[in-house]
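Every protein chain but one is kept in place in this view of the complex.
Going by the order they are written in, the chains are A and B; count residues from 1 in each one.
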Amino acid sequence: MILLWFIIILFVGGILAWIAEYWNASISRWISMLALIINFCLASYLLAAQNEIAILSESSWLLYYRIPWIPSFGISFYLALDGLSLVMLILTFFLGILAVLTSWKELQYKIGFFHFNLLWVLAGITGVFLTMDLFLFYFFWEVMLIPMYLLIGIWGHENRRYAAFKFFIFTQASGLLMFVAILGLYFVHGNLTGEYTFDYFKLLGTTFSPEVGRWLMLGFLAAFIVKLPVVPFHSWLPDAHAEAPTAGSVILAGLLLKTGAYGLLRFVVPLFPDAAHEIAPWAMLLGVIGILYGALLAFSQTDLKRLVAYTSVSHMGFVMLGVFAFNELAVQGVVMQMITHGISTGALFIIAGFIYERIHTRDIDQMGGFWKQMPFMGTIALIFAMASLGLPGLGNFVAEFLTLVGAWKASHTLTIFATLGLVAATVYSLRFLQSVFNGAEMTHVTLPDLSLREKLMVVPMVIFIVWLGLFPQPVLNTVKRSVERVISAQTKVDDIREDLRPGIAQKGGEDE
Amino acid sequence: MDDVPIESGLVLASILFILGMIGVLTRRNIIFMLISVEIMLNAAGLAFIVAGAKWAQADGQVMFIFILTMAAAEVSVGLALILQIYHQLKTLDSDAASKMNG
Partner (left out) sequence: MMDLLWLVPALPFLGALVLILFGTRISRTMVAVIGVGSVGLAALITILVGTTFISSSESSFNLLLWSWIDVAGFSPSFALHLDPLSLIFIFVITFVGFLIHVYSTAFMAGDEGFSRFFAYLNLFVCSMLFLVLADNLLLLYLGWEGVGLCSFLLIGFWYEDKNNGDAARKAFIVTRVGDTAMAIGLFMLFDAFGTLAIPEILAQAPQVWTVGSQTAVIIALLLLGGAVGKSAQLPLQTWLPDAMAGPSPVSALIHAATMVTAGVYLIARMHVMFELAPLAQQCVAIIGAVTLLLAGFSALTQYDLKRVLAYSTISQIGYMFLALGVGAWSAAVFHFMIHAFFKALLFLGAGAVILLLHHEHDMFKMGGLRKKLPAVYWTFLIGAASLAAIPFITAGFYSKDNILWLTFASEKGNVWFFLAALFGAFITSAYTFRMVFVTFFGEAKSTVTHRAGNLMTVPLVVLAILSLVGGFIELPHTIGHLELLSDLLSPVLPSVILRPGIASAEWAIQSISIILSLSGVYLAYYFYLKKPALPGKIKSSFAGIHHIWFTGWGFDVLYQTIFIRPFVWLSTMYKGDPVDKCYTGIVLLTDFMHRVFAKTQGGILRWYIMGLVIGAIFILTLGLLL
């Protein structure tokens, strides 16, 4: 039941926030804040209690919830939670809270509707991370999309309409390909077994002829690599990131991209192990190209948010590299990368937002010497720039190092090129840091250092990123079984079928 | 009853149809266009009747009744539209109603 509540709270909170604007705009903020805090606490509780729950449910799935929805087509409302979902949920609600906080002052109009969209995007993301029914998955996939389109299109910067349409068309087109693949999978499985169902667990281990498997996998892959994004399908991202309001950028970079990575781990590899193996070298190559291409382009950007956007492209290349390296080290690295990149890039966008609020431009050439007036912000920016270049002691290093160590086993050449990305990351991170915070002081503007609200946002992020860098093991343990499942899907599909299914007959899960 | 050869009936229907079509294509007055459309409809109806007579089946005449009712409906809608066009544009020239271009 608790899984359902995650989603209901967000949907209802969104509607309430919209209505509340009628009386007072600040009530909307508080409502959405409250909804997210409740969810965050619930998820934290699950995280704290995961060991007890895991013992009860006797499988690697902690909780599940299932009611029939459209039984005649084999569609059910099926939610299930494992370590990976749980970690992603925590990240979702954490960044959600930050997104509400960051728009506290920035936003001037249609505040209620903004929060409605915000919460609905988050609800969609939550659903994507939880659902185990492919039809429902597609539903939530679309739920993420439209409110995000509105967030960019209504509250964005100057060129917002262009960016919003671009975002919509890219993700929608690729999403439809995935839907076709879902239907294909549905019919293939139905023809084979006589049971027409969208149930993820039942579809696992469906056997295909190589040809069919390849095409279906490409359909899924299309949606996920556009979302991730992988070069050459990345070009919606710089525009969407740059034009979105700060909260939108945080959610885009921190969460929406992660749904792509999540999809790769949850669907592409387990459902189509053979086909995934077949394209692995190409996928890893694309990942490496993304790392280098994103880093190269990030260096020359003059728009602060575009710069950060290209760093995202670069960092997501590691995800691609790691997922298709097919070993535990690399996949653990990918999961860490999903979390740490969510925090570090989110923080960089928030800093960009702070600067925009102060000087009303995103042009790096008009910045410089900010350290003098804003040492606190400078320190924070320093930490996250270092995170972004992979300094040991911060979370991103753990992620990248694990990924690379794992990838080394899969391909030496590609790993060497990916490692060169670390040098390129140094180049762009330092450029960002120095051109904004170092240099001669800008005397013609007064720049107040961070306010209490702003400190309240960035300080927890710093704590998280340092904590993940020094004590990553709890997170690694939480996702361990999910990761093992991804790896083993590759090797012995049949043997592990039993473990894949939540303990329906067993006690512990949720009462229906 | 002397049989009218089916060919004659069909030729007559075709001639009527083509006349109607030429009328639609060449006239600019909307009322004349409507009339031409009626001629085309009736040409089609005639073809049905002829065919029905040939095989001694009632279907042809049933179809003709359908066509009649449809034509009636069409005329009523069409005339209403024509009145509106005249009201708006003060002319019955169909080329004047070209606001809905791409």
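To be clear about the criterion, a contact is a pair of C-beta atoms (placed from the backbone, for glycine too) under 8 Å apart; a residue touches a chain by one contact, two chains touch by 3 or more.
Just so it is clear, the structure is predicted and the values come from calculations on it, not from any experiment.
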item	value
Partner chains on view for the chain not depicted	A, B
Which residue of A:P71, A:P392 or A:P448 touches the chain not shown here	A:P392
Hidden-chain contact residue, picked from the options A:I154, A:V212 or A:V405	A:V405
Contact footprint on subunit B, counting only the chain that is left out	21, 24-25, 28, 33, 94-95, 97-102
Residues from subunit A at the interface with the omitted partner, ascending	166, 231-232, 234-235, 238, 293, 296-297, 299-301, 327-329, 332, 369, 371-372, 375, 379, 382, 386, 391-393, 397-398, 401-402, 404-405, 408-409, 415-416, 419-420, 422-423, 426-427, 430-431, 434, 437-441, 470-473, 476, 480
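In this text, only the chains that are shown with their structure count from here on.
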item	value
Interchain centroid distance [CA atoms averaged], subunit A/subunit B, Å	63
